[in-house]
Structures are given as C-alpha cells and as structure tokens.
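Input: one structure, supplied below.
Every protein chain but one is kept in place in this view of the complex.
Labels run A and B following the written order; every chain starts at residue 1.
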Amino acid sequence: MSGPAIEVEGLTIAPCGAGVGGAVLRDIGLRVEAGTRLGVVGESGSGKSTLLRAMVGNCGRGLEVVAGSARTAGHDLFALPDGDRRALLGTAVALVPQSVGLSLTPHLTVEAQFRDVGMGDRTSELLDEVGLRGESMRSRYPHELSGGEQQRVLLALGLARDPGVLLLDEPTSALDVGVADGILRLLEQTQERRGLTLVVVSHDLGVIERVATRVVVTRSGAIVEDESLEQLMRSPRHPYTRALLDAAPSLGQRHARRGNEGDSIASTEQVVRADALTVVRTSAEGGRARRASWRSTTALDGVTIEIRRGEILGVIGESGSGKSTLLKTMCGVLTPASGTLAMSDGANLATPLRKRPSHLLRRIQMVMQNPDDSLNPAHTVRRILQAGTSHDDDASAALLAAVHLERSLLDRRPGSLSGGEKQRVAIARALARDPEVLLLDEITSALDVTVQAAVIATLVELHERLGTTMVFVSHDLAVVSSIADRIAVLRNGRLLEVADTARLLEHPGDEYTASLLALARR
Amino acid sequence: MSTVDPVDPVDPVDPVDPVDDIDARATAPRRRRRWLSVGAAVVAGHVLLALFVPLLPLQAPTAQDATAVLQGSSGAHWLGTDDLGRDVLSRTLWGGRPSIGIAFGAVLLAALLGVLIGAAAALAGGWLDDVLMRVNDVLLALPSLLVLMLMASFVGRQPVVLTLTLAVMYAPPIARLVRGATLGVLGRDFVVAARLRGAGSGEIVVREVLPNIRGVVITEVAMQFSWILLAFSSLSFLGLGTTPPTPEWGLMVAGARTYITINALPLVAPMVMLASLVLAVNSLIDRSALGEPS
Partner (left out) sequence: MTGYVLRRAALSVGVFVVMAVLTYLGVAALPGDACTALLGRFATTEKLAQCRADNGLDAPVLQQLGDWVAGLLRGDLGYSVKRGAPVGELMAPRIRNAMLLAGVASLLAFPAAIAVGLATGRREQSKVSRTVDTAALVAMTLPEFVTASVLWLVLSVWLPILPAVTVVSSDDSIIDLLPNVWLPAITLAVLVFAHVMRSMRASVSATSRRPFADAARLRGVAEATVVRRHILPAALPPTVNVVAVTAAWLLTGTFVVEVVFNYPGLGRLAVDAIADRDTDLIVALTLLGLAVYITASFLADAVIRLLDPRVRAGVGRS
C-alpha cells in the first residue's frame, strides 16, 4: 500500500446541529505511516476515543462530521456510501473498543461471536494466536472470562479478518499491572508478526511509552503535540504535555514535599494494630433463584500489621489482594471472622459500623474511590460537610480552603463539580470530624493524571499541617512510593511484607514485590 | 388493563454506559416541554373541576325530567339529556368527583404503604425482606378488579372500604419499586460515608435515600393513580362502585350503552372526560420519566 495507512485532514466533529462551536474534535490533522505504531494520549473528554472511531468512519451517536476527512487504507471513509464503509470494518481496519466487559455480547459464546464475522472455523486458531487455549475458550460465555481474557478475545475478533490497520481504545485500563503487561507484550508481538499499523489510545502515558513509536497528545478536541516518542519524552513542545509528564510519578521519585525517610514526621508510636486479622467475604449468587447460594472467599488471611502515628502507610496489591477489605474492616463496614483489630488505647475496631459509639466513629474516617458515588447528588456541598457536625459555614469554608476550594462551592451540588473537586470535597468531609486515622481507598484511580497530581499535592500538604495518620491504598506503585513512609504489600489476602519505602524499592523482601517493581519500572 | 403492572424495560444488570448515550441529550427538549404543559393543564383542570364544581351554576345533576328524555343538544341542555331526563353536561362535570376523590385518597395511602414497606424490606434484608416480598408478590398475583368486586359486593361500597381496598391492592408495585430503588442507593458509597458519621438507619432513609429516589417514586405513584382511576371507573361500570343516582363517568357509560343508537352524547361525554384525564396523567409520567435520568 502506498501512502500513509491513515490520513486525517481538517477533521471537525460536533454534536448534530451544534456546529463548530461545540465541537468534540476540532480541525484534526495527522498521518500514520503503514506499519508504524501511533499512541494517542489525552485525559477524559479530550476526544481521543472519538478520533479513533473517526478512523473507521464512525461518528458515534448524535455526532456528525462538520468538516474535513479521514482516509484509512486509501479510502475516504466519510465520503463512502454506508454499505461500502461497513464492508471495510474488520477487513481493512478493525477497532477494539474500550470497556471490554461491556463490549462482548453477554449471551453469545466466544465461538458464536466469531461465527458472526464468518470466521467460525478459524476460532481456535485465532484464539491460540492471542495466547488463549482455543479449545477450551471457544464455548465460554463472556462473563466466564477474566478481564485479560476478554481483552484477548476482543483482540482476536479484531484480527479475525486480517485487517491491515488495528485500532485499540484503552486496551489495559481496567486490568491489573501484570495482566496489562501481558496484553501489551502480545500487542507488540502481533504487530510485528502481522506487519500491522497500530493506533493505541490511552490516558496512561506509561502504556503509550511502552507501545508507541510516535505520539499524539489530545486536549479538548485538538491535537497539541505530534512527535516521535523519544522527542516527546525528552523535550515536549507544548506545556500541556510537559504537565502530563510531570504529573505522572515514576517509581522511586519522591513527592517534593515529602522529603526523604529521615525527615518524616512519623514516630514509632502505634495507633492501630491488627493481629492475625481474617476477614471472610460472601458474595450472593443465584440471580433469580429464591435461595441464593453463597460463595465465600477469604479476603484477608491472618494479617498482622501496625499503623504508626503520623505516618503515611501505603498499601499495595492487585485486585483481590484484600487492600480495600483491610480499609473497610478498619472503618467497620466489614467485620473480622477472627483475629483482633484495635486502637492503641484498646478501643476495639472489630465492632461493626452501626454499633460503634460516636466517639469511636470519628477517630477513623475514609475517603472512597469513586467521587461520583461518594457524594450524595441530592445534597449541597454545605450539607455534605456539615451533616453530623455542629459546624457553621465559616468552619466549612475553612475546610474547603484547606483543600484549595472556594467558599462559593458550599451552595453547589456534586453534579456541577469536576472529579477532582468532588474528591477534594470528600477529603474535606472526612477531615471535618478531625479523625486520628484517615483511610484513602484508591482515591486517585478514577481521576485524570493531572487532577491526580493536584489531589495528591493537597493530601501531602494536609499531612504536613495536621499530622494525621494516613493509610493510602492503591494499585499504582509509583504514586504510593512517592508519598508513603512505609509500604505494605498484599497478595490474595496475605501480607507479604511491610517495610520503609526506600528499603522496599531497593531490596524487596519478596519475589512478588520484586515482580511488581519490575513491571512498574517499564 | 388495571391489573397489569407495567414492567420497567431497562435491564438492571448492565446499565447503559452514559457516555455512549449521547442521543439522550440530543432529543428535542422543546417538544417534550410542550406536551408536559398541555398534560399538566388538563390534569389541573380536572382536579379544580372536581373540587369546585358545586360552585358552578349548573343544573342539579340528579334532577330527572320524564318529559325530556334522551334529547340532543339544545339551549336548555347543552349536551342533551340522558335516559332519565337528567342534564348530561351537569352530570359529566360532576362525574369526576367520586373517582378522582377516591383515587387521590387511595394513591396517597398506597404511596405511604408502599414507601414504608419497600424501605423497610430494603433496609432490613434477610427474612423480613423475604416475607414482605412474598406477601407483596401474592397481592400482585391477585386480580385487583376481582378483589375489588369481592369487597364491594360483600363488605359494602362505602368510599372508605373501596379506598382502603384500592390502597392495599395498588401499594405492591410501589413497594417493589421503592425496595429496588432503595437497595440501589444503599449500595452507594455516600451511604457508607453517612454511616461513618454516625447516621442511623432512619436518618439514612430520610436524608440520603429519599431525595435520590423521589423522581422514580413520584412517577410510579402517578402511574398507579391512573390505574386506580381506571379500576374504580371499571368497578362503577360493573355496577359495584358508585351508587346511582350519583353521577360518575364509569356508571354513566354503563347506563348510556343501551341507548347509543338514539343519542350518543350521554356515552361520549363521560368517555371523553375520563379518557382525557387518564391520558393527561400518563403523558405527564411518560415525558417526565424520559427527561429524568435518575
């Protein structure tokens, strides 16, 4: 094929009837040479997913092309009649969409989905190519597959009819670090073997670094940077790209205000201690059956750990490791099956939330992962901050100021706030009760990387000022290592090791920790 | 079909990803608003009429006149007369009072019962939830018109009896909805946050849950209002609701059917009134339900 595999010129896409003013993509121009790998990185709402869809000639519901063109594999996609355009899907260019869990038809087996594109008899072969055991996978339903397996199936479906161009939207976003690494390795191998032109969209700069040779940065519907990877990493031209690079911490890089181990405020005084803590979680099964059969898993298995006053304790682990369970048990949402959990003065933390006396309740507060879920959409910020306290507006305004938010937010509702603002209100709410221990459950995982950096900065500042003990749970080792004094590593409910951050990074005691470090360093 | 509970068609397991649902934003809001105001006006009109009709200068709705039977529209009787010489206009305007009155009373009671039972079941969980929902299911399984006929026939047609029966028969769909919606809200993190600050279950229901389910509950209550209205009119139609000579639309339709070939007005007028009210209520529900992504 001569000429670029993908060529976009002056493309502007806007909601139907909205005109250029409300454009989702504004005057986009880029070229992707055949056989190369392009990464598209941007935060949420930047238009990167829409751009990817435009490369297959699909606008998305409610959107229309206002100007410009997109040519893929030599065809001017938006100028083609519908039938011709559809014929190209899967054969010349294939798109692997995001949200893999929702993108596979729930009532069809894997094999059935291949049959739909006419590749039923090649099912095993294609599944083997993506690293799955074809024979056993073919008759499974999507809900029987893990996230990584679903991603691989979608990849195989995309490759089924041998397209020359492969587009992937957030291929690793919901996956654990180890699984994500496997997927990225698979992508590299597949691209080389088949000579594909690859375009990968991600909000995660790390993924782009790994996979792409050329990078395009999107922001608010426009392309702000279009560079080779090395050029971008070395000296990006646009300040926004600079901000993105700075915002994502790399492993071992300490947050500016946290300083090094020796300067930390943490003492060795214990504030919370868990001994052989075991927590069992049951999940209801049975759907429509009246009598549910319960499946129980040991979420925490004999964990013994102490939390020291004034420290930031990082808790790291993959999904299912029990890190969230640990926090939920500490604040009483879950109760231990055995073992003890208590504060230094003996106050028993094994009591369930509903039974805790109020003076115990206020000592431990939590900030949760999803800012959309943790604030009541029907309440104003004022109500959220003042509920259950005797604070007046001045006190609430002071709390907001502490998290760098304006007093005027008191009258607003969560629906009108951004993700970062919501999360900061959640932190302010937790602090309103002046807790001894602040639990932070993946508070930045749902946020864009620049917003994440701002929230972390606020958190660190608060820690400096108030000296509150904090337990910071995350799957992101880089973020945790930048602010924590000590790090605890959990796996399948067991505590593998806990050590000072610097020591853990240099000399991990456990093999698993070492593998996590290796993955984070890529 | 007063016994059928319209089922919510959206699959609760996999909600539509809101980011993909762009055309929900793109639908014309202006058209929707116009219908909403027409519907609201009609409903308001009916309610006001039901309340204030005694103040209107109308002929007595029960006054019979054997000399002027089944007459067409005239100066004295704008909508003519029925088979007993009664003024159709007057009876039509008065005809909404019994059904609207009872329907309002019944739906308010049903809403109260439904919210209490649904919220209790959702909060308590366990065996209480099971028992309450079993009873709920049984009540749903009973044909409501059958039970109404039974009560009206055996116990009596007093408004109190009928209102209570209607309330009990129409509370279950509300209870089921409230339970489902409450469970949905109880699983959310802000409820955990509320518990972390020491809020008790009662406070959680009132301050955290109710403001968030208000929209769906009101929609469901409005829907049940229209079913109750239909049920009561059907009951009157079957001769078991309002006692003659009190005018009521269902009763009037029943009486006028036999004389359709002579004079259609006594049949058409009450039908139009009843139909307009029910349609208006449903248009309000339908449009507002579309506009509220709760």
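Methods note: a residue touches a chain if its C-beta (ideal position, glycine included) is under 8 Å from a C-beta of that chain, and two chains touch if they have at least 3 such contacts.
This is a predicted model, so every value here is computed, not measured.
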Touch criterion as defined above, residue of B:Gln71, B:Thr92 or B:Ser233 at the omitted chain: B:Ser233
Residue, one of A:Ile13, A:Val56, A:Leu127 or A:Ala397, that touches the chain absent here: A:Val56
Selected from A:Ala34, A:Val117 or A:Ala395 as touching the chain missing from the view: A:Val117
Residue of A:Gly47, A:Gly68, A:Gly158 or A:Gly206 in touch with the missing chain, whole complex considered: A:Gly158
Positions on chain B contacted by the hidden chain, ascending: 1-14, 16-17, 20-21, 23, 27, 134, 138, 141-143, 145-146, 149-151, 153-155, 187, 226, 230, 233-234, 237-238, 240, 250, 253-254, 257, 260-261, 267, 271, 274-275, 278-279, 281-283, 286
Touching residues (missing chain, whole complex) on chain A: 53, 56, 58, 61, 86-91, 94-95, 97, 99, 102-108, 112-113, 116-117, 141, 143-144, 154, 157-158, 161, 283-293
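Following the convention adopted for this analysis, only the chains that are shown with their structure count from here on.
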Residue ranges of chain B touching chain A (in the complex, touch as defined): 14, 17, 20-23, 25-26, 188-190, 192-199, 201, 207-208, 211-212, 214
Residues of chain A that touch chain B when the two form their complex: 15-17, 60-63, 99, 102, 106, 331-333, 353-354, 356, 358, 361-362, 365-366, 368-370, 373-379, 387-389, 426, 429, 433
